[in-house]
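Step one of this worksheet: look at the structure below.
Every protein chain but one is kept in place in this view of the complex.
A, B and C are the chain letters, set down in written order, and residue numbers restart from 1 in every chain.
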Amino acid sequence: MIIVMQSRAAEAQVEGVVHRIEDLGLKAHISRGEFRTIIGAIGDETLLKPEFFAGLAGVETVMPIMKPYKLASRDFHADDTVLEIGPFKAGGPYLSVIAGPCAIESEEQLRASARVVRDAGAVMLRGGAFKPRTSPYSFQGLGEEGLKILQGVGAEVGLPTVTEVLDVREVELVARYADVLQVGARNMQNFRLLTEVGQAGKPVLLKRNPAATTEELLMSAEYVLTEGNLRVMLCERGVRGFDTATRYMLDLAAVPVIQGVCHLPVIVDPSHATGHRELVPPMALAAVAGGAHGVFVEVHPDPEKALSDGPQQLTPDAFRRMMAELAPIAEAVGRELQKPNT
Amino acid sequence: MIIVMQSRAAEAQVEGVVHRIEDLGLKAHISRGEFRTIIGAIGDETLLKPEFFAGLAGVETVMPIMKPYKLASRDFHADDTVLEIGPFKAGGPYLSVIAGPCAIESEEQLRASARVVRDAGAVMLRGGAFKPRTSPYSFQGLGEEGLKILQGVGAEVGLPTVTEVLDVREVELVARYADVLQVGARNMQNFRLLTEVGQAGKPVLLKRNPAATTEELLMSAEYVLTEGNLRVMLCERGVRGFDTATRYMLDLAAVPVIQGVCHLPVIVDPSHATGHRELVPPMALAAVAGGAHGVFVEVHPDPEKALSDGPQQLTPDAFRRMMAELAPIAEAVGRELQKPNT
Amino acid sequence: MIIVMQSRAAEAQVEGVVHRIEDLGLKAHISRGEFRTIIGAIGDETLLKPEFFAGLAGVETVMPIMKPYKLASRDFHADDTVLEIGPFKAGGPYLSVIAGPCAIESEEQLRASARVVRDAGAVMLRGGAFKPRTSPYSFQGLGEEGLKILQGVGAEVGLPTVTEVLDVREVELVARYADVLQVGARNMQNFRLLTEVGQAGKPVLLKRNPAATTEELLMSAEYVLTEGNLRVMLCERGVRGFDTATRYMLDLAAVPVIQGVCHLPVIVDPSHATGHRELVPPMALAAVAGGAHGVFVEVHPDPEKALSDGPQQLTPDAFRRMMAELAPIAEAVGRELQKPNT
Partner (left out) sequence: MIIVMQSRAAEAQVEGVVHRIEDLGLKAHISRGEFRTIIGAIGDETLLKPEFFAGLAGVETVMPIMKPYKLASRDFHADDTVLEIGPFKAGGPYLSVIAGPCAIESEEQLRASARVVRDAGAVMLRGGAFKPRTSPYSFQGLGEEGLKILQGVGAEVGLPTVTEVLDVREVELVARYADVLQVGARNMQNFRLLTEVGQAGKPVLLKRNPAATTEELLMSAEYVLTEGNLRVMLCERGVRGFDTATRYMLDLAAVPVIQGVCHLPVIVDPSHATGHRELVPPMALAAVAGGAHGVFVEVHPDPEKALSDGPQQLTPDAFRRMMAELAPIAEAVGRELQKPNT
């Protein structure tokens, strides 16, 4: 960590910083420039936080040198982590498509959607049983009944399943039925939930909060990883932007940014990011071209009748067209597109 | 709700929208303009969601006319709701200051802070026992031990207390010790937690998420209100901005924006919003001049030694100076600044 | 335009709105709902502005129905506009790559860069002669000397050229040497400059301002189009975001958003958007997969020695690799990648 002193900092203030560094068991390294004195803290920076110094008298700015996360970092694990769950494989050269309806509405609806997505090449089935809704007056999902439908249909079509868990008290319940636990964007910093899913022994799909930096996403992943669960996928699903033409602003550059510093697979969800059906296929293709390890899209057998998020769910036809275009792009960027078992 | 059809929408598409409106038990009102056909849905719009129409063929845009929240709205409750908790009073003409350290570190530390803030005019004591931290490696709070200290010191100095609850499983625990339950910014859309605190029978301080619009904040309040708990305060604490000169961007205009449509008290937290001690007093004064019903600030007896958020906590002296400047501003804008009992 | 009245609007206030509509030569259409009265203005909405009504007593909100732009709209020109400038072709099924150094530093440097980019498949040469720099202490470009070099090298390698014009007084000068006039992001709402380049008789490349919505970009294009110059390309180059991991946040969804409503070609500049060399190729590929009609990248023969924006300029090798990957992606999405004449 580097502490930059104010231009008029007194010698005693410099010493105050040095003492604080030494109290923490590190060595201080002072560099007196023409305009500023700069102090480096040499040693294990993970013992430090900027706030240990930012409030000290005479300090102008504090600059961390090391990343605040460890287990998520390529310094800890240099090669890509590959997650394999049945036909699903993500990380390294592997690319997988996760698809299904926004919410599970009935067994018929999920089965219809599951067959469409499996037949077109999806290798994991998604569907919400517990839905986080901005309004208390909106459809909140079928709950455990939905989980049972998901498990049954998943087995029937031969796809592993992913569904969101909203509540620390339901982690065990959801883990009983689903293959992958999804932590939604609104819960990215629900640290208790992260800890619980970290302990549940199932792979985790962690979505980025619309106000979170990529570094904050990695810090949230760290909560899961420190529980000993290294099977974590990260998902970019749009950040809060100012243009109302899309629901959120898809930050596709986050894919190579994260991949540069982190070994975990990175998935992209263009459905929630854009909120408009016609924008989903181009952004799914863009995600693959940009290096994503997976694409996560909503497909409904009849989107006009959907109980939630109708406007962003793809029709079966649109999904099939998207998959047809996606394959050559995957090949062009050296990704092996995974296929369902037949 | 108003549905605007695309300029080339076919007659059958117009009829599709009309049928959907009538299926939902409302009346459709068609207006054919020179360039566009526009359809109004007449009746109880709370039965509708834009997504019921946005995905229909031929629809260009859907415009809700009514607000999506009810109990939070001035249409439901025209006059300001006033919350009174011991010497604390907020809403209507009343203005209260809530202060205390970021985290409860020890009984001595909290007592020292509590005396400073009470003597300078704060009427509610804040202090974190369960701390939501971006990093799993940061201090996470004293837990129940901290709650006991908070209750004891609050009683000793004669101030009601507010503290954050992070976990649905701890709502009852926190409610046993604290007078007001705080839902933090990261949990603003943790809907299960909102429901639980709504049922806990204690007033709630609900902080705005950095990515949330004011309308989304009101929708989250609605989750608490629908549980029958009308004692809710809203708190602006900065949204995610692009200028790294401050930690978040304080959105002070949110105060009159919310007050225009909602009857609940609006509090401002300049400590978390700015992240820098020297910016807290000017923004606290600005909040009062802008019409806030309360100010929520962090004060530490010795900020340089704080275990969390040191750089943004005020020193006792700075807090006293701020309170001295705050009083005449409150008077100038017609707010009655509440005083602790002596 | 639709005017929604407040729930308690008086009859006289409704009449006030009706009179205003009729004064403007349109017809008012009143719809009285259970909770709100809604007034539609029927006729040529281009005569109206929301501000004509938003300030009237009793008005709650004003909703425009028609887009505020005309010539940029697909209502005016349904099919894609195709721009053809020598080997460069953009719009419709055509895809072109524009490349070159950030700034023209010398004839040797530009020639080296131009040969690299032409040989790898670029069909237009870029290079800045007048540089807009945040700091007055930074290199401001070679000026007219740079323009001469650009013209000479362009002719030599057989590529048309594009360069930025900063000043209304230099439009004629720049137009004398360059084939396409670039209006930079900082000048997107320099309306005088837009008018001047509209009159200069040369194709225009208009970059999106980091704070502009896609609709505002189209309104700025409208300034050029109304001068009778229909040869305009739009360029997405990143908006202001909150994550400092990238310089700006590349808004790739803007490509299909704009293409949905506007007939002009849309180009993407991943160099300025990301600010990091290693992020440029994945985002260039993503742009093509997402439907862009062109890619605009910076390539320097020796980026470490560049006088401006070194960290974001590609090396010749990196550019060649990017072009090799780009070709199959273009094919996958049905775009004809243009090639330089040989």
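Basically, a residue touches a chain if its C-beta (ideal position, glycine included) is under 8 Å from a C-beta of that chain, and two chains touch if they have at least 3 such contacts.
Worth saying up front: this structure is predicted, and the values here are computed from it rather than measured.
Touching the missing chain, out of C:24, C:56 or C:173, is residue C:56. Touching the missing chain, out of B:82, B:286 or B:318, is residue B:286. The omitted chain makes contact with chain B at the following residues, 211, 213-215, 239, 241-246, 249-257, 260, 273-274, 278-279, 282-283, 285-291, 325, 328-329, 331-333.
The omitted chain makes contact with chain C at the following residues, 46, 49, 51-52, 54-57, 68-69, 132-138, 166-169, 186-187, 189-192, 209-211, 216, 219-220, 222-223, 226, 239-240, 277, 303-304, 306, 308-311, 313. Along chain A, the points of touch with the absent chain fall at residues 2, 4, 7, 29, 31, 33-36, 38, 40, 42-45, 63, 65-66, 75, 240-242, 244.
Methods note: only the chains that are shown with their structure count from here on.
Here A is the chain whose Cα centre lies closest to the centre of all protein Cα atoms. Averaged C-alpha coordinates give centres for chain A and chain C that are 31 Å from one another. Contact with two or more other chains is made by residues 241-242, 244 of chain C.
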